[in-house]
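All protein chains of the complex are present and in place, except for one that has been dropped.
The block that comes next holds chain A.
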Amino acid sequence: MTQAVPPILSITPSRALVDEKFQVLVENLPPGCPVTLHSLHHSEDKDDWEAYGHYVSDHRGVVSVTEDLSFGGTYTGKEPMGLLWSMRPVPGSREGLRLRKINVCTPMLVNISVHSGHEDFRDRTPLASALAERWYMAPGVKRIDINKQGVQGTLFIPPGPGPFPTLLDMWGGGVGLLEYRSALLASRGYVSFSLDYLRSEHLSADVEFKYFETAFNIIRNHPQVIPDRVGILGISLGSTVAFNLTAYSTIIKPRCIVCISSNHYHPPGTTLKAGFKILSKYVLLTVCHENLMIIQIIVTNMYHRHFHKAHFDENNYMSWRSFGLDLIADPSNNVEVGRINCPMLLVNGCDDQNWPTVETAEEVARLLREGGKEHLLSRLAYPGAGHLIEPPFSPHFRATKFIILNSKKKVILLWGGHTKAHSDAQEDSWRKILSFLQLHLYHSPSVKAKL
């Protein structure tokens, strides 16, 4: 019995950090052979994610994902990392899924295989496959649970003698504590603290503010932290935190801040959690009751005037964008960003459907200009990108399931973005965020504000 000798599929490097590129190469194919490269990942939530590209081997029998064009699949064109960023749930999966790694101490495993043919490639067993490990933590990075003076979160410390420049990493609302970006930042040389700020109920805005200040002090006093090189990185609601603390705190003086998908809506006297709960209640009511009259009677807070602005797209996905626009129209509801005195990088997707982040960024720019502080601001606005601007090569989610706080109701929230443009934005913005942080947190004190 003769056995056909298979092609060889290699991934270089086979172990890498999630923001590093790899080269996928198939050799020993017949020349001019149509094949499909397929990636598969089984997530922690037990869903399967995949991407694929259709290729034709050259006359040496080689397909190089780095060099060759994909003729179709979940991505087209010359896309070295397409097998990662164009991943989506396999057909038949539940709706509105999102891929996020919770355990950052283990790598994300991606199986890449090559199949013969283009259509119906799935019906055939793969010709060859290889496994790639994608890590959020570089070797030597230490992960430490923090539960001190009421402050909870996870701290990541880079390898080496230290001390290091440091980042407070603030996530958005409704997700719980996500560690992966902090782990990645520590792998890039920053002590990084992922703060859990939505878990507990704070009695008042003052108490909540103190929570942040206590967190900042704990971190600043850590032996591995350089006290005057602490920055804040926030996404979505996390950017509200960044703006709020930097504008008003006498204790928290970040050396620089990065706000992704900027949001400066924070009515004075409200806690973030309360504001978020109200928002969730509004969402819950909008989903449950079609009769606007009933909603207006039930909810007796400042939001009710804007209900009619809730927007559902043709897929019945909910967008908060127009509703948000109305809310931020009243400047008394917003953080006085004009008070900020440190370099700031704002990163936005122009197709953000979750929050009017572009308008927010415009407003921030205007306020700083008025205060003669425009030199502090750098802005990145990406056409076609949505709200969830994550580390590079993460799959794009145009809309995902959002579980409303304290209820069993789910709604599909529209984040926006078109996959290719959004993925390019993730790659470009991460590189620029890292160089902004390196300039302000690593380099010598003669600070240059603009990138």
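Quick notes on this one:
Everything that follows uses one rule, which is that a residue touches a chain if its C-beta (ideal position, glycine included) is under 8 Å from a C-beta of that chain, and two chains touch if they have at least 3 such contacts; residues count from 1.
Criterion: contacts and distances are computed from a predicted model.
Hidden from the displayed complex is a chain whose UniProt protein name, among "Trafficking protein particle complex subunit", "Acyl-CoA thioesterase 19", "Centromere protein L" or "M-phase phosphoprotein 6-like", is "Acyl-CoA thioesterase 19". The chain that is not drawn here is touched, among residues A:159, A:331 or A:383, by A:159. Touching residues on chain A toward the chain that is not drawn are 2-3, 5-6, 8-10, 12-17, 20, 27-28, 30-31, 60-62, 107, 109, 111, 113, 125-133, 135, 138-140, 159-161, 164-165, 187, 189, 226, 228, 438, 442-445.
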